[in-house]
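Heads up, one of the protein chains got dropped from this complex, but the rest are sitting where they should.
By written order: A and B. Residues from 1 in each chain.
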Amino acid sequence: MAEAILTAKDLVKHYPIKGGVLRRTVGHVKAVDGVSFELLKGETLGIVGESGCGKSTLGRLLMRLEEPTSGSVVFDGVDMYAQRGRAMRKLRRDIQIVFQDPYTSLNPRKTVGDIVGEPFDIHPDVVPRKGRRKAVQDLLDLVGLNPEHINRYPHQFSGGQRQRIGIARGIALNPKVLICDEPVSALDVSVQAQVVNLMEKLQDELGLSYVFIAHDLSVVRHISDRVGVMYLGKMAELGEEDDIYGRPTHPYTQALLSAVPVPDPTLRDKREQIVLKGDVPSPANPPSGCRFHTRCFKAQEKCSVEIPLLEIRPDGAGGHLSACHFAAPREIIETVDLTDTPQATTFDSGLRDDSSLEPVGDGTQDS
Amino acid sequence: MTEATIVVGAETTAPPGAGPEGARSLASDAWRSLKKNPIFWVSTALIVLFVLMAIWPSLFTNVDPNAAVLKEARARPSSSAWFGRDIQGYDIYSRTIYGARASILVGVFTSVATVIIGGVMGVLAGYYGGWIDSLVSRVTDIFFAIPLLLGGILFMATFPNDVNSPYLLVVGKVVLVLAIFGWPSLARLMRSSVLQVKPNDYVQAARALGASPWRIIRAHVLPNAVAPMIVVATINLGVFIAVEATLSFLGIGLTPPAVSWGVAISDAIVALRTTPHILLFPSLFLSLTVLAFIMLGDAVRDAFDPKSR
Partner (left out) sequence: MTTTTDSRAAERAQRTADSRYIPQAGLLLEVDDLHVEFRTADGVAKAINGVSFNLNQGETLAILGESGSGKSVTAQAIMGILDMPPAVIPKGQIRYCGQDLLTMPDDQRRRTRGPEVSMVFQDALSSLNPVFPVGWQIAEMFRVHRRMNKSDAMERAVRLMQRVQIPAAKERVKAYPHQFSGGMRQRIMIAMAIALDPAVLIADEPTTALDVTVQAQIMALLQELQEERQMGLILITHDLGVVADVADKIAVMYAGRIVERADVYELYRQPAHPYTKGLLESIPRLDQKGQQLAAIGGLPPNLMRIPPGCAFHPRCKYAQDVCREDRPPLREVVPGRESACHFAEEVLHG
């Protein structure tokens, strides 16, 4: 087993809720409430969950864009939250981020060259001043954009092309870990595949480790080696991709998987759907015991009292981490394994953006 | 009601814009639309004209503004004195030209001062938040309660000029009082646009790269937040000129022997019914200057607002 490169331990982030005339703290939004995991070298760890589950806050904590309420993140043996000044800046070279929204993640008043070259301005010792233009062009080439577009502005690019620019900025300092916060969810279907393939290629070539945060379970399955499922600030289930998709033991994971529509009409009536009652409770006032018990089809009295620990529970073929008192495997989807089947496809992997010579249309979804 | 709810939810169907070749920044886009705006050209031409008057009045006239020809006092416009003469027998044309200097000086210096003070305060409050924000916000609230003109009157009445005060000291005093009461509105504006820019992912990305706060403010926050303040500062420039004229008119801004439009208007009031042209020319120039800056501000705002295109 590969060694861990990033270890999160009991991460907690509570945002105070201010109220009243004196702006006193009247409560806390428990965005992330005790999350622990390890990211192994060269792997992709997918984090899935619905809106409000704390997955984006988790990403920001891992980047130290927020200070945690408690808990630690250890990168390569170094406690990230204990670092200050120069040491923290040095650490930032190794962990970088790709954002969701290709429109707000690039400064509209800077050229592509400025944006992708900014990491070198902040860390001037990485590339000598003279070589920067070349380095930026190499990066553009690496992410499949035309290196001659170095002087263009972001609004001259489509959504997919902008996301490539964001990735180029993220990998400029040669990081070891890339946190990807919903990197493809704002993109059109056909463009999404281009970016996913690019990210897989870059991982192979540069030996990156990804934390891939997304709400799309299909994309996460495609790209991830291991997957963590979050619900209301806690990790509900964590395991290998096969464990989570093939033998889920947590009722929330099972419900989530059963709700995802599969693009195959013949499965229409064969799929059984687990319908959850009610809405996700407010993270300011999460339920006692197991946070899922208010919506769970398996809930019993124990669940509202005792918090289930995230521990290895049997799943029928060994075991994996699950936070349910009554964890039991249940096959929700029948997996077709295509790993060794040659797949004849009409189109290539879209690693290079052929159209980057001329921006046309707009690669983001209709709203 | 039914109609409204249905229409509100409709996707605003903006067809994807065509991107012409080559590099084009937002500023150059704004410039392109400014170029097509006649109001921009008219106001710019006027402003250039007034600024020239302020710097080289001798380009426009060789008559000494302080040469009084008493026997021709209140003369109507003629070929020897184009705008006529005032009650002291001064050449109105010459005095109007020379009067531009005071207005432009006050307007420009006050605007620059308010932009610097208001900009810095707004950025500090917006970017750092916390107690700095509370402090700046409370201070701006207090200043908001005092109208600009009232503040000017109180200040100038408390520290009156005497006849021997040097010209620049008097101008400086007016600039000082207008700047003190003028910066809070810009600070508030800057604070709110910084708050809008700050959560953008490109600011977060720079933080993630380890950029210093100074670098983030300089490279990312300021360029994206400064436009509304510049627009308002341009419009304010006209307002400051008007307030300066008002103070001078009341006899507490610039005072004779300084030459200024406000002083000229004040002097002309005495003879309003018999010789209105004495009032007309300085007021006309004052109005045109104020209008020119306000129109320029409007044109620039439209150019930077993509929705108006």
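Here is the rule we use: a contact is a pair of C-beta atoms (placed from the backbone, for glycine too) under 8 Å apart; a residue touches a chain by one contact, two chains touch by 3 or more.
Treat the numbers as computed from the prediction; the structure is a model and nothing was measured.
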> Touching the left-out chain: which of A:Leu217, A:Cys290 or A:Cys324?
Replying inline: A:Leu217
> In terms of residues, what is the contact footprint of the unshown chain on chain A?
Replying inline: 50-51, 158, 160, 188-194, 196-197, 215, 217-219, 221-223, 241-242, 245, 255-257, 259-268, 273, 275-276, 278-280, 333-341, 343, 345-350, 352-355, 359-367
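The working rule: only the chains that are shown with their structure count from here on.
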> Contact residues on chain B for chain A in the complex?
Replying inline: 11, 16, 19, 21-27, 200-202, 204-211, 215, 219-220, 223-224
> Inside the complex, what are the residues of chain A that reach chain B?
Replying inline: 60, 63, 65, 88-89, 92-93, 96-97, 99-101, 104-111, 115, 118-119, 122-123, 151-153, 155-156, 166, 169, 173, 358-359, 361-362, 366-367
